[in-house]
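I'd like to ask you about the structure that follows.
Complex shown without one protein chain; remaining protein chains in place.
Take a look at subunit A:
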Amino acid sequence: MTRMGRIGSNTGPGAAEYFQRDRTLHPPAYTPNYKTSVARSPRYALLSLQNSLSEVTGPTFGHSDLGPLDNDLILNYAHDGEPIGERIIVHGRVLDETGRGVPNTLVEFWQANAGGRYRHKKDTYLAPIDPNFGGCGRTLTDEDGYYYFRTVKPGAYPWRNWVNNWRPAHIHFSVFGAGFVQRLITQMYFEGDPLLPHCPIVKSIPDQDAIDQLIAPLDLNAAVPLDCLAYKFDIVLRGSRSTLFENRLEGN
């Protein structure tokens, strides 16, 4: 008899239910200091559901989905040279709340260039585009949940919220996990950035420990001497039940 917390007779191995999301650590929908959230936040309560097959399953990805330079932002848009900026490695593990690595999961990332300018037709900030920097990449975690990529450190940039708001340097992350309800988009910040306590998007998170968990420390051990610095960023996805009482039907 397996000890997986399975959800029904139609489910195969790995159909464990996910821990409920702790919505007190996540930003609530309505955070008026981040102005755009005012009209884009639901007013009614969410409907809570126990997991079914629709929640514990999710898309899977393989190496055939990726190109060879997808995790190297220094080279994946280089046309007549390499991008300008502070060369860094970002690395870490994707874990779940039980501390297990999440293997073979897709991690995607996007960012501004060293001057804080995005390569996006809607970004009109006066800092220039870097002709050799695109600003996006992706990779799969290995069997232990480990990932890494190379890039340049993004710059801060201004945005129209309050009159004088600047985003701290950050890299956007998108992570899948095994079930669709582990899906997460977040932002990684850099240790010691003085803009952090001033940012209404950072402060949309009510829990200071949860904010600290988004700040990547400098990791000199992973730096390449005379080449690039490194930052370490672990990402924790929802855990899943793996033991205890089961709701199994006969024949399961």
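By our rule, contacts are C-beta pairs under 8 Å (C-beta built on N, C-alpha and C of every residue); 3 or more make two chains touch, one makes a residue touch a chain; residues count from 1.
Everything below uses one rule, namely that contacts and distances are computed from a predicted model.
Enquirer: From the names "pre-crRNA processing endonuclease", "Cytochrome D ubiquinol oxidase subunit I", "Na(+)/H(+) antiporter subunit B" or "Protocatechuate 3,4-dioxygenase subunit alpha", which one matches the UniProt record for the unseen chain?
Expert: "Protocatechuate 3,4-dioxygenase subunit alpha"
Enquirer: From the list A:E82, A:E108 or A:D193, which touches the chain that is not on show?
Expert: Going through A:E82, A:E108 or A:D193 one by one, A:E108 is the residue touching the chain not shown.
Enquirer: Among the options A:T11, A:T105 or A:N165, which residue touches the chain absent from this view?
Expert: A:T11
Enquirer: Tell me where the left-out chain touches subunit A, residue by residue.
Expert: Touch set of subunit A with respect to the missing chain: 7-15, 19-23, 25-29, 31, 34-44, 46-61, 65-67, 70, 76-77, 95-99, 106, 108-110, 118-123, 134-136, 138, 172, 174, 178-181, 183-187, 201-202, 204-205, 207, 209-211, 213-214, 235-239, 247-249.
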